[in-house]
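Just passing along the structure, written as structure tokens.
All protein chains but one are shown at their positions in the complex.
Residue numbering begins at 1 within each chain, and the chains themselves are lettered A and B in the order written.
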Amino acid sequence: MEQQLSPAAIDEPAARGAVVAPPGVVARTVHGLNRYLREVGALLWKDLLIELRTRDAFVSMLVFGVLSLTVFNFAFELRADSVALVAPGVLWVAILFAGTLGLGRSFSHERERGSMEGLLLCPVDRSSIYVAKLLANIVFIVAAEVVLVPVFGSFFDVSILKPGIVAVIILGTIGFAAVGTVFAAMAVNTRAREVMLPILLLPILLPLIIASVKATGLLIDGEPWSATWAWVNLLIVFDVVYLVVSFLVFEYVIEDWG
Amino acid sequence: MTIDGGVGPVPAVKLEGVGKRFGRTNALRGIDLEVWPGERLAVFGPNGSGKTTLLRILAGLTRPSQGSVSIDGLEYRNNGRSLRRRIGVVAHHPYLYEDLTAEENLQFYGRMFGLAEIQPRVDDVLRRVGMERRRRDRVRTLSRGMQQRLAIARAILHDPDLLLLDEPDTGLDQEMSARIGEFLEDERGRRRTVVLTTHNLRLGVEHCDRFMILARGRAAYQGRNDGRDLAQLEELYWRHGAAA
Partner (left out) sequence: MSVLGRAAAPQRFPSIRLRPLDLLGLVAFVLIAVSMGMALLYAPTELIQGDPQRVFYVHLPMAIVSYIAFVIVFVSSILYLWKRRIVYDVVARSSAEIGVFFTTLVIISGGLWGQATWGTFWQWEPRLTFTFILWLIYVAYLMLRQAAQDKERVARFAAVLGIIGFADVPLVFASVYLWRGIHPEPAGMPQAMATTLFVSIAAFLALFSYLLIHRIRVDRAREELDEMLATVED
């Protein structure tokens, strides 16, 4: 395995030019401490630009999310008396299903055009691919939530736009995307990839789902922030654990792609 | 860093006993190969003979099951990043994003390769492949031949020492194939090391210094291009390549 982030491995004038003088224009390379951020920036710029042009992930997540909310409305015959009981669950199931759809798209254009191999051929730290994809996925899911959550609030007449609830949604989204990005990269390289992603993802996410639903429910009921502390703590631990673990293992998922 | 105490030249590509097994099939077996800096090697062989696997191993995309690979005397295991910086690859896939323009694709790869002055390099390679006028077109709207040109521009963007071309002329019309030939001639002047796989024996005989014929994962024939003509090469190919 390649050594990562060790300064020795980064700059190697090495054997280049020892035998052949580099021909023509010598492509000089930029080094420095911010090169990692530069790589992440380039990757993120590429993903955001493509999404801005195609709106692939955003539109599919949004439509699917609104459809889920509609289906829940009829499935549960939601009325004022029952809404409070199931509302948090409805919201999180809609977010998770829509988000899973968006995560599933995040590597499909890399695979269909073989461009992931193009990335693997670049002299970049491979974890930067994870960081960029994770950030892109968080941006896309949050963008869908910005529309989906108010729609949920007005559909079911729940006052949802409280700072606490927003914080819980963001914490939940980070953990969701942290694991989801790794599994999306795996699932796209398996048979039946559309099915594989939720099968891998949902069991792992159960602690996050339990914590998010509980915390959201308590806050909708008007409980103070302190009452949700145990659940918010669990969410933070989940996020930290999976940001670290995913960052470490992602490299093994994308080696030998294609 | 010096190799062998800095004494003597180092091959640009050196394979020793390289094999690759997928499950119960051997894609490559016991390949030994040396390519010297500035040489152009053509690899021939029928479909399924292991050409692509060989190139993928050279590009560091696939680990060999046995044997060792070194590029400029360095192995991938500890030098992945610095090796990737000096290798350019044109594969079956163009490695381009359809919803970005030709220019944006090159700018993206320029940033990924950490080039200091991206725009002059992008202009330069676009000119070389004759695509300046299509630079603002999205890749989606480009023909197969145009996409292949852009893929070549992408591969030489960072001015690699070693260029790997996997059947660069497959699926292209006569005119585009001829352009690939011109491109290889041009590379001769630039003293870049080139490894090329192709079904087109003419391309190899006209523009390469050495041949290798692969048959069922083995190097059935290796030799220099010492003024051989196409008919002789065809005879060799049928004897070694198709015999298996």
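By definition in this document, a contact is a pair of C-beta atoms (placed from the backbone, for glycine too) under 8 Å apart; a residue touches a chain by one contact, two chains touch by 3 or more.
Here the structure is a predicted model, which is why all the values come from computation and not from measurement.
The chain omitted from view is touched by exactly one of A:Thr100, A:Thr216 or A:Ser246, namely A:Ser246. Touching the missing chain, out of B:Gly23, B:Gly189 or B:Gly227, is residue B:Gly23.
Although one chain is not shown, part of chain A still touches it, namely residues 179, 182, 186, 189-192, 196, 199-200, 202-204, 206-208, 210-211, 214, 230-231, 234, 237-238, 241-242, 245-246, 249, 252-253, 255-256. By the touch criterion stated above, the residues of chain B touching the omitted chain are 21-26, 216.
Everything below uses one rule, namely that only the chains that are shown with their structure count from here on.
Taking the mean of the C-alpha atoms as each chain's centre, chain A and chain B sit 35 Å apart.
Touching chain A in their complex are the following residues of chain B: 1-3, 6, 9-10, 12, 37-38, 59-63, 72-74, 76-82, 84-87, 89, 91-100, 104, 108-109, 111-117, 120-121, 124, 154, 157-159, 161, 190-193. The touching residues of chain A, counted against chain B in their complex, run 1-3, 9-10, 12, 14-16, 18-31, 35, 38-39, 41-43, 45-46, 49-50, 53-54, 109, 113-115, 117-125, 256-258.
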